[in-house]
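Worksheet for the structure shown next.
A protein chain is absent from this complex, but the other protein chains hold their places.
After this line comes chain A, so read on.
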């Protein structure tokens, strides 16, 4: 039971990270109707920028952890958001009225560009950092000595995710930008006729998605203490699985799907086999798409002639 509770905590933390990435997939799919294959690599870039900013801040002599975290978060979000914007401008916008598979293929190309760009720029080796946030709380200690730990990093990850999710829900449901986004999602031509700047709204979607991916990158860096140039691929597919599981196009669905994938992966590793955890995640993707293509909270898609 204690082991189960500990895995539950670990799974929720991992799920929060997946959820943050999944939001980027789900938003872009909702508005543009394409799978942004490069999004996993944007997450990786976010992790790298967080790492580099952190190194610079530490070497400048900053010691206050909250200040460092805040600055790293803001810098990573800003620069990664610019990456998201640039990617959309270069690789997707010219293809908006091209044939169906063109943006997808362009996105695959962009994913290769980003992966190899960071390999060329930062080297192929894994980059570890010393644990930045240490300590934690012991929630429960059983008679046989098994301890349920809740580390401070886990608290930071979950709290940040909740705060961002709240902020983001407010943005989509209450602000002008959010209204524009929902309008574009329903009917781009009509939205344009009613004075919505479609190009700008789509750009902003990519910017927000990339910023959230950067947060996920930072959380990953804090939680696992390392980044490498190839981490975006698998994390990207898993986050996409999360988005599909939650119902693509639905924001709470993405978070829910992320948590589900995180939990499934953690429990699978804990009770079955670590080697096959990725196989489990990918199999879920296939099973969900076959039996429940609309996901948990998605709307059924009607194909019009």
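Definition applied: contacts are C-beta pairs under 8 Å (C-beta built on N, C-alpha and C of every residue); 3 or more make two chains touch, one makes a residue touch a chain; residues count from 1.
As a working rule, contacts and distances are computed from a predicted model.
According to UniProt, the chain absent from the figure is "Branched-chain amino acid ABC transporter permease", selected among "ATP-binding cassette domain-containing protein", "Sarcosine oxidase subunit gamma", "Ion-translocating oxidoreductase complex subunit C" or "Branched-chain amino acid ABC transporter permease". Summary of contacts with the chain left out: across A:34, A:156, A:183 or A:219, the touching residue is A:34. Not every partner is drawn; the one left out touches chain A at residues 34-35, 45, 48-49, 51-53, 55-56, 59, 75, 79, 82-83, 86, 89-91, 93-95, 98-106, 108-130, 233, 237, 240-241, 244, 275-276, 278-279, 282-283, 285-286, 289-290, 293, 301, 303, 305.
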